[in-house]
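Left out: one protein chain. Kept in place: all the others.
So that you can tell them apart, the chains are marked A, B and C in the order they are listed, and the count of residues begins at 1 in each.
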Amino acid sequence: MTGLAVDDAAWASAWRRRAPGDKMLLCGGLVVTALVLPAWPGSALVGAVVVALALGPARVPARTFLRAARWPAAFIAVGAVTAVVEVGGGGGPGWAPDAAARAGSLVGHALAGSAAVLLLATTTPMSDLLPALRRARVPDAVVEVASVVYRLLFVLLGSLHTIREAQTARMGYSSVARSYRSSGALAAAVLTRSWDRARRMQEGLAGRGMETGLRVLPEVLPSSWAFLAGSVAGPAAIVVASSVAT
Amino acid sequence: MHIAEGFLPAGHAAGWTIAAAPFVVHGARAVVREVRENPGSTLLLGAAGAFTFVLSAVKLPSVTGSSSHPTGTGPGAILFRPPVMALLGTVVLLFQALLLAHGGLTTLGANAFAFAVVGPWTGYAAYRLTRAAGAGLMPAVFAGVALADLATYVTTSFQLALAFPDAESGLVGGLLKFLGVFAVTQIPLAIGEGLLGVLLFRVLTVN
Amino acid sequence: MSHRTLAARGLVAGYERGRPVLDGATLTVPAGRRLALLGANGSGKTTLLRCLAGRLRPTAGAVTVDGQPVAYSRAGLRTHRQTVQLVLQDPDDQLFSASVAQDVSFGPLNLGLDEAAVRARVAEALHLLALDPLAGRPTHQLSYGERKRVAIAGAVAMRPCVLLLDEPTAGLDPSAVAETLAALARLQENDSTVAMSTHDVDLALRWADEVAVVVDGRVVQGAPEVLLADGDLLARARLDRPWALGVGARLRALGLLPAGPLPRDAGGLLAALPPAPLVRS
Partner (left out) sequence: MSHRTLAARGLVAGYERGRPVLDGATLTVPAGRRLALLGANGSGKTTLLRCLAGRLRPTAGAVTVDGQPVAYSRAGLRTHRQTVQLVLQDPDDQLFSASVAQDVSFGPLNLGLDEAAVRARVAEALHLLALDPLAGRPTHQLSYGERKRVAIAGAVAMRPCVLLLDEPTAGLDPSAVAETLAALARLQENDSTVAMSTHDVDLALRWADEVAVVVDGRVVQGAPEVLLADGDLLARARLDRPWALGVGARLRALGLLPAGPLPRDAGGLLAALPPAPLVRS
């Protein structure tokens, strides 16, 4: 109920035990390839490869992947149409001269890029990515705050859903005015819960010897040479294929 | 609405990342200092970040029947101050990009500039100015939270207009287009988020 | 407000890892009788209660009140929520106002009642739950057991025909359990049908007129002394056998208990056993 579909997919993914660095290299490479190549056929190829990897070897449920892609797709559609509408000139709004080509390019780049990020998101839990931030010289304190955010957001989302359900059952959302009052009480209740949680967690962790930070030992997720080679070769092949085609 | 991955040209994405960086680094320094002085504040800051994430999952009731979500940074800017929100907001954006597919990684800088820098600073300034003008706490909270929301979307529109100026009328035309699509529609929602902020602070001040 | 019969037929609901939590669950909460819903954690008790309360729409099957199926329209759900109220296990996720009276008034206010009527409802609900002295107290100062009763009062103020409670006694000490059960008895007299979920088989035996055991996504319903003596069913449901039935059966076999139903708790057993012989001091 309170789970986030993308996060659930990441924990259940067949690539869960692959080294986060490997997956970041692959997805980073695909994002860059999607952005720098011409949309046709470059970004289209990236998109096809990403979907094939996600639904194939990574075994991300198709439903989760497509549902998650709806959000960026909606933004991309609205944004692209707005970008190629022309409002200057004498008459009312009209299409810019090269509207179709520009919109196509924009949509192609953005959809392929979004899909590549989604591949990383649906195969790698946040708690595997945060240690990578530490290696990227992000201060420990920041990484630790982020890891507490990750843990607590599920606790708070649980509270949010349950409180909203209780309010709904007691007719709290039966009119707009009541909805506002209920939402305000809901937000306030979640905020006081979050403070209370932090305070009690502080005692719990002090008892386990917390003195300076919240260091934990990440899992050992060994890197694979074959995967790394594929991660370099794949985008390179797309670049070659794209330049041959154009 | 955050700018999706790959939507901005590479130069723009890099430029906005550079623009947001000093604010986020400043926020990170503030957090590091805070945590060094008081190790327990890691948990409080984490709770504040989680609250900001969760607040953006609250449905804002709207008169038109369609529902939307608050940005969630306004109350945080007033409660935790803009420098801290610059960092927490960026962390929340990273989580939204990777847990909800809202926004992206190369566009993280641009989104952070709108959502974690301009929004909180505008909201906080509006809150302080309204207080300084002699208004009560609740009007100031309303102004701060509503303007934090609106400023975020105005900034997003500006970023998009800069990347995609109108073919005919250039930057101004582009700005009008994107404001029309992303910011004007946001006005009732900004008012809604302001109201939500007032209700939130009312409960907090009673307790 | 009057007792009503709430029922579920062939419910399929609550997918987890591709399999439904409930897979053809059928159950009746008979008007005016006490039903205990038994099952291990994760068996689907809460999912079933949420379906019965109209909070979760089953993917198949129907929920009915006095035989009428629930309509999942805005108006239909509104009616259903006034008929059936559910109180979940954790009180902290149901209390969201600053003071006890304020929290209990939330539902009646949303029903659009006038101030006097709201006050009357709040007073009645607090009284039924024996919470009158706490009316003005902030909710966060209350003990866990008190908060649980305030959460129940919030539902009771809606004057439901059927009140469903998820684990109302979990985490309570014996005296708080006794207070909660006494309050439920008053509610039942006040024409609300009460059903609760629990994994405490001893409590179910002592309290319930009927029990329903959730096992493998379905429900087996019957008399407490029959179902709770069914070792096979209890094992499948990962529940214990109530001690009173095991010990009672042996004592009956030894000729120490009179005919009739077996005693359901220690008090009943001691009353039914022969008195201790007088010992010379």
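In the analysis below, a contact is a pair of C-beta atoms (placed from the backbone, for glycine too) under 8 Å apart; a residue touches a chain by one contact, two chains touch by 3 or more.
Here the structure is a predicted model, which means the values were calculated and not measured.
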| item | value |
| --- | --- |
| Where the missing chain makes contact, among the chains that are shown | A, C |
| Selected from C:G18, C:G260 or C:P274 as touching the chain missing from the view | C:P274 |
| Hidden partner chain, touching residue among C:R57, C:H140 or C:R250 | C:R250 |
| Where the missing chain touches subunit C, by residue | 40-42, 89, 143-145, 167, 170-176, 199, 201, 238-241, 243-244, 246-247, 249-251, 253-254, 256, 265-266, 269-270, 273-274, 276-277, 279 |
| Residues from subunit A at the interface with the omitted partner, ascending | 2-3, 7-8, 11, 16-17, 125-127, 147-148, 150-151, 154-155, 197, 200-201, 203-211, 214-219 |
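Rule of thumb we're sticking to: only the chains that are shown with their structure count from here on.
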| item | value |
| --- | --- |
| Identity of the most central chain, Cα criterion | A |
| Maximum centroid distance from subunit A, chain identifier (CA atoms) | C |
| Cα-centroid distance, subunit A relative to subunit B, in whole angstrom | 18 |
| Where subunit C touches two or more other chains, by residue | 140 |
| Where subunit B touches two or more other chains, by residue | 203, 207 |
